[in-house]
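Below is one structure; the comments refer to it alone.
As you look at this complex, bear in mind that one protein chain is not there, while each of the others sits in place.
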Amino acid sequence: MIPVTSARSLSEAYAILHQRPRGLRVLAGGTDLMVAVNARVGLDRIGHVLDIWRVPELRGISLEGATLRIGALTTYSELMRSRLMAEQLPALAAVSREVGAWAIQNRGTIGGNVCNASPAGDTLPLLLACEARFVLGGPRGERTVAADEFFLGYRKTALGADELLVRIDVPLIDGARLSYRKVGTRKAQSISRTIVAVRKGPGMLRIAAGCVAPVPLRCRNAEAAALSSGDVRAAIAKDIAPIDDVRATAVYRSRVTANVLLRLLQE
Amino acid sequence: MERIELEHQGMVGRSPPRKDGADKVTGRARYLDDLTFERQLYGRTVRSHVAHGRIKSIVWDPDFDWSDVTRATAADIPGENVVHLIEDDQPLLAHEMVRHREEPIALLACADREKLEEALLHVRVEIEELEPVLDPLQSTHVFKSYRIEQEPAGLAEAFARHRVVEGTYRVGHQEQMYIEPQAVCALPRPDGGITVYGSMQCPFYVHRALQRLFRLEDDRVAVIQVVTGGGFGGKEDYPSMIAGHAALLARKSGRPVKMVYRREEDVAATTKRHPAVMHYRSAVADDGTLLALQADIVMDGGAYVTLSPVVASRGVLHAAGAYRWKHARIDCRVVRTHTPPNGAFRGFGVPQTMFAIESHMERIASELQIDPLELRRKNVLRVGDVLPTGQKLESSVSAREVLDAVAAKSDYARKRSASVGAGSKRRGIGIALAFHGAGFTGSGEVKLKPRAGVELTERGARVLSVSTDIGQGTITVFAQMAADALGVALDDVEVADPDTSLVPDSGPTVASRTVMVVGGTVTRAAQSMARILAAYVAEVFSVAEVECRGGIFSAGGKSLAPFAAVARRYLQERGPLSVIENYRHPPEIAWDDASYRGDAYPCYGWAATAVEVEVDLDTYEVSLLGVTTATDVGRAIHPVLAAGQVEGGTVQALGYALLEEHFWDRSGKLLNTRMQNYVIPTALDVPRMQTVLLENPYPHGPYGAKGLGELPMDGPAPAVVAAVLHATGALVSELPLSPDRVMRAVAP
Partner (left out) sequence: MKLLVNGEERNVDAPPLRRLLDVLREDLGLTGVKEGCGEGECGACSVLIDGELVNSCLVAVCQAEGSQVLTVEGLNLTPLQRAFLDHGAAQCGICTPGMVMAAHRFLLSGAPATDENVREAIAGNLCRCTGYAKIVEAIQSAAAGAQR
């Protein structure tokens, strides 16, 4: 039987992290970890589960000056219902609506999406395009890591062994607009074939994509080309490295990622 | 088309709430995994990790505590190690050779499920690997082949003198994805026999398979179907395998053994729709008259024969489509590959060949620059026409009518002539025409000798048959038919559980035969019982011309007694009354197995589908804007259930068309075995559908009804191809029309 600690506060969670139990896994909404538990995949490598579902400090969306602060445990449903999201960053609420369906949206969290670090994570290109900052906390204190320095490799993040993702800070920019397109395998309950996010503002352009590399990533060549009226299609081909898998071929991903980007840039 | 007026107002033709509906909407219905059996063990299967090889040994970890784990291998089978079906070539447990990945080799049972999962990790099978054959086009092992010819002498000339249109069409595996996985529980009996409860379509298939495995007489085996969460063919023959496994463990352990497959195991190991590569060559006159057809079809049967000969047969018999041809030669072979055996899936060979012929019609229309609907109208089968096997269509032919109905309802003409658009989104509309032989092919019913009937109860009757309700509504429809024949209320008729120890063998729940063949037999039996009871009442009351209506016996307009009173009195005076009838095959239907000629099916259902799509040229995604179907069902015994069959089958076919695809690696391993990565349609993937039911009665069907269950599966996929062709100018000749394939066709 795998021991579980259901923390009721951040300090209780940090106390467990401080002990650094072998094979520690963090359980939020369960939409990732419980799939593995159900499938009995890697069960012998799970030594201890830290259940953070009821840690109140990890919830809540607030506005602090020009920064939108999103608690790591914010569910997709909460993002969809939040008046602040609707006002400040509607695209993030919109992509939440394209994750799974109601039952998944009620349990899946944006923090889980970030820490799971799947290259297909639907919120990740949007957070990268917004140059979000991830606030990591633990017994040694808090630190902030920029989104595009967080994803180190395939499902590998900068999160330390004794750290939790506490909050996502999104810098708001006057006059900037975030848009995206998710191309999924069907119209609900789908994993993306490709996903592109664009943030356009005065003299500023940020482009990020998912499902086209081992990590979700910023597309800096494409950004430079778009800002200088260059060949965006050729440029993004240099940013991404898609593969063939059961959802799509590399050729498809290359072509369609560029198509989708060009369309988003037009809007 | 004439509508037969029913002689009296009864339940047939109405849509009462289904009899098992209340239990289903309240969660009271008990499926196999909802049942617990005293002292039950759970069972799991040790499977091959290799597609082709020789088993060297099974290694049980000596350091694992096996004392409370029951283990079984082929050596434990007292009878024949075979899953009995057609050829008896498939072992229950592999013992020398393995011929596909996931092939069962050993079985484990334990009361503790955690320990059971742990035990699976402590057994290893050593297999000497051999080269697998995975490509059906490379396989030289033919399970069965067919050739159908119609005036073949004229083929060469037709091809020499007229325009030739050629195309190759491909379809892959399709997974039934019933939402309830395979599930059975086997209980050992004190008399050495076995009782099996399970999720299944054909209890007698399982019954006979168990008899062969365990050398048991008829009366020492009982197989009972419990409420079943979907089958679609996937629970036609496979339950014999899982039941055999559970039974072997049950006998060895002396305890009930429950086996419920995990979803990934179910997808990886059980049967799927046969993939096919179909090459079509046709000679066509310039005015669009179809002249000659040459088709060459290769189907992938997987590692063992199972149902492949029948799938290939049905495929080849429908391969020419719902059209008149002057000359035809259609060859079909189904071959072995080292993949899990393929089996029954709604449509059973016809979705494959109908996809080919209907897509081919689109190609012809395109090359001749004729409107595809006009091309079909010009060549469509009518009463009096002759099919390639020599069958003359005598009645109940609605090819033209369903085409016209679907064109009208979908506003086809206007949408077809409207602009497809010039921007990044293109719209199109397409139509496909399908037909489907109802009932078993050829002499199948005659050989089977199905029997069914009714027995008298204290308030009405109980229908006796082994036909299963797997969602399509058997229980309700049989009750309606029996209730009308007896003149009683629907509530007064119950339907016996399909238990092989208690009911006659009315045959399997397959081949769109349940209402037409078994329902017809039940109706005749109920009519016989009605006559017996009427004669009894006449005697008791000394009257003549007795009839029963609304549950009351009367004569000459005067009420005599309620049915329940008569039933109780009869049972008291004369004892039990049951009437079991044999199925009566219409004598005019003649089929020759040797020459494969004659009347392949007693009658055909007809359906047309119109699909409206929008293709996004940025992402090559195909969205469904509208779906319209027009289906001739002969007679809708229960219109809502009939529409339900059409709608459900249509959406499965739309999944086949757009979403569902299996990927295999070079070692024969199936890569996508989860619901997450083998995607079926959600409610957002399909639009509101328009469903038109037509009734062109089949004279030999009960109330004119003919088979319906599979027909809806046959047309939607090529209708999607036609719509995408209209929208983009590209004919995608392989399913599914994934964005990848659409991209390669539209912008190569």
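We call the chains A and B, going by the order they appear; numbering starts again at 1 in every chain.
Note that in this section a residue touches a chain if its C-beta (ideal position, glycine included) is under 8 Å from a C-beta of that chain, and two chains touch if they have at least 3 such contacts.
Please read these numbers as outputs of a predicted model, since none were measured by experiment.
Considering B:Ile470, B:Val546, B:Val633 or B:Ala745, the position touching the chain not shown turns out to be B:Ile470 (whole complex). When the missing chain is restored to the complex, the residue among B:Lys24, B:Arg147 or B:Arg382 that touches it is B:Lys24. Only one of B:Ala408, B:Val640, B:Leu731 or B:Val746 touches the absent chain when the whole complex is considered: B:Val640. Only one residue from A:Ser9, A:Thr67 or A:Asn106 touches the chain missing from this view: A:Asn106. Of the listed residues A:Asp51, A:Asp148 or A:Glu163, the one in contact with the hidden chain in the full complex is A:Asp51.
Taking the whole complex into account, chain A touches the unshown chain at residues 1-2, 4, 6, 27, 29-31, 34-35, 37-39, 49, 51, 53-54, 77, 100-104, 106-107, 187-189.
Residues of chain B that touch the chain left out of view are 15, 17-18, 20-31, 33-34, 176-181, 227-232, 262-263, 470-473, 640-641, 643-644, 647-652, 674-676, 680, 682-684, 686-689, 691.
In the analysis below, only the chains that are shown with their structure count from here on.
As a whole-number value, the distance joining the C-alpha centres of chain A and chain B reads 43 Å. Here chain A touches chain B in the complex through residues 39-40, 101, 183, 185-191, 193, 246-249, 251-252, 255-256, 259-260, 263, going by the rule given at the top.
Looking at the complex, you find that chain B touches chain A at residues 117, 264, 424, 617-621, 623, 659, 663, 671-672, 676-677, 679, 681-685, 739-740, 743, 747.
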